[in-house]
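In this view, the complex is presented without one of its protein chains, the others remaining in place.
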Amino acid sequence: MHVLFALLVAAVILAGTHAPARAQEPYRLGAIFSVTGPGSSLGIPERDTALMIEADVNARGGIAGPDGRLHPLKLVVYDDGSDETKAVLAAKKLIDEDKVTAIVGTTLSGTSLAILDTVQKAEVPLISCAAAAKIVEPAAERRWVFKTPQSDHLIVGVLVDYLKAKGLTKVGWLNVDYAFGQLGWIEFEKAATAGGLTVVANEKFGQKDVDMTPQLTRVKAAHPQAVVVWSIPPSASIATKNYADLGLRMPIFQSHGVGNKKYIELAGGAANGVLFPAGKLLVAEQLADTDPQKGVLLAYARDFEAKYGPRNTFGGHAWDAVHLALRAMGKAGTDRAGVRAAIETTRNFVGISGVFDFSASDHNGLDRRAAAMIQIVDGQWKVAK
Amino acid sequence: MTAPARGTVLAAGAVVVGALPWAVESRYVLGMLVFVALNGLSAVGLSLVMGFAGQVSLGQAAFFAIGAYVSGVLTATYGWNGWVALALAVAAGALVAFTVGLPIFRLSGLLLAMATLAFGIIVYYVLVNWAAVTGGPSGLTGVPALAVGGFRFDNDARMLWLAWGALLVVLAVSGNVVDSRIGRALRALHGSEAAAAAVGIDTARLKLGVFSLAGAITALAGALYAHYLTFINPSPFGFAYSVELLVMVVLGGVASVWGAVLGAAAVVLLVEALRAILPLLTSAHGAAEYEIAVFGVLLMVFMIFLPSGLAGLARRTA
Partner (left out) sequence: MAAEQVAQYLASGVVVGGIYALIALGFVIVFGVTRIVNFAQGEFVMLGALVMAALGARGMAVPTAFAVSVLGVAALGALLYRVAVHPLRRAPALAVLILTIGASITIRGVALIAWGTDPLVVPAFSPGPPIVVAGAVVVRQGFWVLAVAGAAFVALWWLFTHTYAGAVVQACAVNPRAARLMGIRVERVALLAWGLAAGLGAAAGAVISPITYATYDMGLMLGLKGFVAAVLGGLVSPPAAIAGGFLLGVVESLAAGLVSSAYKDAVAFVVLVVVCLAQVLGALPWRVAEEA
């Protein structure tokens, strides 16, 4: 018994102690995405985007470092399975075993929050692809942490503005009981009160629920002028179908969690007319030529669609994170503190999620221009009128 | 295992754990070992319930969660002292176990297991929905690390000492319990409940006592987890974790606390080993999707060839 145990411990130690790597040619970037588990519909396009950029950069010889030489890019990607413990271990592995300069990811807010302590203690820059504002706030306590997705209060702000402009002041609300849904509700409640909207119904459903008609029936009974559903597919799609089946006619709004073709595919005809706030990637072709993001958006959409399939905003978050890291490594090489400083001083970075202006007090760097109201018309995304 | 032999092993264990951070620098390895200890604690608790009280508990994750949240909320939201919060968390685990155990231990076999399953899941949903206290699905950040004066347990090496220290103490205590009169009564219970009752052993009280002890131990693990990660949310504490603990205990061999620790180590290390090995065997980036299937197959193969778990194997070769 004890022999077995000793052997086990010895194996673990052996695994952990090997000769430290010398300063190597490649620039190493770590990535943690939720390739499996509930976050996979977001994590997979993020991973694919990161790999696409890696291949692209290496095809051109690598990153030009501060020493003037080209360094190949080595991307180390781990799956956290949408699980906090796995994310923590993945982060530690990237930092101590793979010796990465910076980490991009994670996909979900819970896993990002879970690894904050690890990256801050180890002083490794983290560029998160998760939405919760808490990830980068309060800024004084998040020195090493940045994020690329638009914050909930930003997205919700765009939605509330639109509701007000259309005179839809009595709103029914449903959210998925996952962190994403809860955070959306917290922001919406605040913004609605400030904006003079009344929330007449407030319901919840589970991520894996297969039927939301009870909740929608309750909402219907409160006679709202518009209904907002805050979730991601597949539950967002099921709710949309239920909505149509129940014959509900008032406008239905979704969150930016439905910014992928999968949502439309799953909801079928019921998706027609659905409105949601999201990054401009989905309507890139319809933007004015003067929009600074248009060129970047079109290029990414074209490349991603050629290799992987329909574009979606989540892949865009990863695009932003990886490129921010690469630019910082181009300025500071493998020096983690230098890379952190370089990210923090990034101004006017034209990304997929918006135009970023980082500072010591703002590690998200986006404003309202980063999102637009989009409507689904016959299975296509159109800028909402 | 005899008391002196156990003492030697525990002392040796303490020495190894104490010296380890000087031999191993990698925070990854140290972190893994911290999780082994935390899971080990919970697994020991469950193995006492299953091995000695002879009951399957499918809701142990709830005690882990209770420990994490009681200690986490008291320190993060109310600023209480970490050790006081920890002690309260352990007490809460025991108390909840006792309260839940009182009615459900009147049930038997499958229905008892189902009641524990229901309990575990209900606790999870309370954690998700009672957002005012628990922070809801997005959880609580800012749980402070434990500290003794200026010495803070805020890195992997120190948490290693704390977590393994706790585990070794619990192993010593369980060992003593197993050897004592109570332990003999427990083993009689495990052998045959009817016979034990016939000899005058108060089986109901015994089972309740073991269940409460397990609740306390698992809550301790949960509290340590909270102070280690400095962040807690409900998602690690769902039914899947209760199942994982069950797997650890059976893998290690029921009715053996050492086996429980081995089982915990096996599961944690296996998952990480798969993460390391699979990319070498398959295309580097498709590996994640294979991890689940491979884990399942290994589990099945293991159970077919070693149904009595690792402890059973050791006993056979001893």
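Letters A and B mark the chains in the order given here, with residues in each chain numbered from 1 onward.
What we mean here is this: contacts are C-beta pairs under 8 Å (C-beta built on N, C-alpha and C of every residue); 3 or more make two chains touch, one makes a residue touch a chain.
Everything numeric here is computed off the predicted structure, so don't read it as measured data.
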| item | value |
| --- | --- |
| Touch with the omitted chain, as defined above, among B:W80, B:F98, B:W161 or B:Y290 | B:Y290 |
| Which of A:L75, A:A179 or A:L266 contacts the chain that the document leaves out | A:L266 |
| Candidate in contact with the missing chain, chosen from B:A221, B:V254, B:L269 or B:A311 | B:V254 |
| Hidden partner chain, touching residue among B:A3, B:A19, B:V84 or B:I122 | B:I122 |
| Residue in contact with the excluded chain [from A:D211, A:E285 or A:D378] | A:D211 |
| For chain A, the residues touching the chain missing from this view | 35-36, 38, 40-41, 44, 177, 203-206, 208-211, 213-215, 217-218, 221, 233-234, 237-238, 245-247, 262, 265-266, 268 |
| Residues from chain B at the interface with the omitted partner, ascending | 50, 56, 103-104, 106-107, 109-111, 114-115, 117-119, 121-122, 125, 129, 239-240, 243, 246-247, 250-251, 254, 289-300, 302-304, 307-308 |
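Here, only the chains that are shown with their structure count from here on.
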| item | value |
| --- | --- |
| Residues on chain B engaged by chain A in the complex (per definition of touch) | 9, 16, 20, 23-33, 35, 128-129, 131, 136-139, 141, 154-156, 229-231, 233, 235-236, 258, 261-262, 265-266, 269, 271-272, 275-276, 285, 288-289, 291-292, 310-311, 313-315, 318 |
| Complex contact set, residues of chain A against chain B | 1-2, 4-5, 8-9, 11-13, 15-17, 35-36, 47, 51, 77-79, 81-86, 88-90, 92-93, 95-97, 109-110, 113-114, 116-118, 121-122, 132, 134, 177-179, 181-183, 204 |
